[in-house]
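Moving on to chain A:
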Amino acid sequence: MSITLPQWLDPLPWIHYSKDAEEGQVRQALDAAAPGEKELSTLLSPAARPFIEAMAQRARTLTRRHIGRTIGLYAPLYLSSHCPGGCTYCGFASDRENERHSLSAKEAAHEMAAMSAMKLDEVLLLTGERTPKFDFHHLKPFIEMAARQFDLVGIEVFPMDEAEYRELAGAGCTSVTLYQETYDAAQYDRYHRWGPKKNYLNRIDAPARALSGGLRYVGMGALLGLSDPIYDMLALYRHARYLQKKYWKAGISISFPRIQPQRGDFQPDYMVDDTYLAQIIFAFRIVMPEVQLVLSTRESQAFRDGMAGVGVSKMSVASKTTVGGYSDDAGYEESQFQISDDRDVETFCEMLKSKDLEPVFKNWDTVYRDGAEY
Partner candidate 1 sequence: MSQMLKIKDQVLGSRLFTGTGKFSDTETMVKTIKASGTALVTVALRRFHKDSAADDLYGPLSELDNVHIMPNTSGAMNAREAVNAAMLGRELTESPFIKLEIHPNPHHLLPDAIETYEAAKILVAEGFWVMPYIPADPVLAKRLEDIGCASVMPLGSPIGSGQGIEVREMIRLIVRDSSIPVVVDAGIRSPSDAAAAMEMGVDAVLVNSAIAAAENPEAMAIAFAMGVEAGRAAYEAGLMSRSREAVHTSPLTSFLAGGSV
Partner candidate 2 sequence: MQLNVNGEIHKHQGDGSLISLLKEMCARPERTAVMVNGKVVKRVDWDGVQLKDLDDVDVVMFAGGG
């Protein structure tokens, strides 16, 4: 199956800047008044690696200027591990021989209570792809339940149509996170062996449908390690800018998930080491100074501490990636990925404060919750 990337997404015209970049171009990119694709490509190049400290300084300045000395905190809540998908890199893929569970309403209430007790006010609800075992009508009541106690309710679930997104916005959902995983269509096809997620274009268009449906925030990202990171990061940037132009009221956040070893022994084709991941995040801060850049507990303590406030402005904390992981009554074993940073909220906030960063649990009030109209 071959897919032609739409012109607004295709990163190919800019790839060569990262191949050709030398010191002079990197300096120019660092200081550009209105950086774009070319500068991003340059800053992602090997030639920029020696400039990592200068990039960090610039990224921190921009983060402080546009976002402040604050770190937004959230945590994921896994609703279901059922999935018909066959994604080679995922612990929930349907050929993994683990048991599957979905939370009951009672279990979900306990999970949410446990998260509220941790002071969290933003929750990200997760499931696998759409299946009769966990479909739209299963999801919606969980959103309503979450909206009663959290101010921000995000979902990282299967792509939906606009009408469904609209209904979820009405139910109190505030954001949709949907990683394209890889923008390289051929690689995408290879990793997504079966299941609804195999449809590349349907996934690409989903954030736009969510915004058309009245959601305010979209989370985007690519799973680093699957394909050439320069290709993926350029396409991700173009995707984000496209959405920003078309849906100009939208809030955009970008995450930088990196493959961690899994059950199923998936080994990434492309190595993204700590320094390169940092380089990617600094580069994004430089070209998109105003968006939220997110780092999850997949990453180590040391890395997260180093990145907080220096590019990264939003972080998950005390995450459990198992279904029922927060409360004692249902702690199922299967997890989508392994977490590296398991500090509790208090310990994590102490770290932030020691760096003069303020943890932010609640960014807004839900008194006004009309969706955005276009």
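Definition applied: a contact is a pair of C-beta atoms (placed from the backbone, for glycine too) under 8 Å apart; a residue touches a chain by one contact, two chains touch by 3 or more; residues count from 1.
Criterion applied: all candidates are chains of the complex that A comes from, given by their letters.
Quick caveat, the model's predicted, so the values are computed rather than measured.
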Touching partner of chain A in this complex, picked from 1 or 2: 1
Residues of chain A touching candidate 1 in the complex: 27-34, 38, 49-54, 56-58, 60, 244-246, 248, 273-276, 278, 302-303, 305-306, 310, 374
